[in-house]
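The complex appears here without one of its protein chains, the remainder shown in place.
Presenting chain A:
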């Protein structure tokens, strides 16, 4: 069964009919040709497809396109103008925070979300006292970043460099 949806992906507006079963991930990859979000598990377990959906890091593999009519999506491909790098992308290069690169677009989008959430003082499971105010520095210690990024798996196990990359991009001391 088809429905009409309008979506903005990386700044470009698209209007198209979709089968109600289509996920945002399949729509972007198969219909819009945007292969930046990767399909890893397709069940919300690996984080490879992470994008910024209406400003927050979310998983398009678990989102029905029809339920997100009017949404604004930014993929890793759209984080910076063509030819330029977002500070998180530059930090991943500087810190050698990937090997094969398959999980990297998802890691990068997730890191952008993590830094934004830390800036708002959001606590995490690694936060010792959830009742206290949390500065971005306190929210982005090694253990905090590892916990906050735990929804992004890396089979090359580049974690040891991903954590400092996120810290560098956020401007906090590793």
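Simple rule for what comes next: a contact is a pair of C-beta atoms (placed from the backbone, for glycine too) under 8 Å apart; a residue touches a chain by one contact, two chains touch by 3 or more; residues count from 1.
What we mean here is this: contacts and distances are computed from a predicted model.
Per its UniProt entry, the chain excluded from the display bears the name "Xanthine dehydrogenase family protein subunit M", taken from "Putative chitobiose transport system permease protein", "3-isopropylmalate dehydratase small subunit", "Chemotaxis protein CheA" or "Xanthine dehydrogenase family protein subunit M". Touch with the chain that is not drawn comes from one residue among A:7, A:27 or A:59, which is A:59.
Hidden from this view is one chain, which touches chain A at 1, 3, 19-21, 23, 42-44, 47, 50, 56-59, 62-64, 66-67, 110, 113-114, 117, 120-125, 127, 130-131, 146-151.
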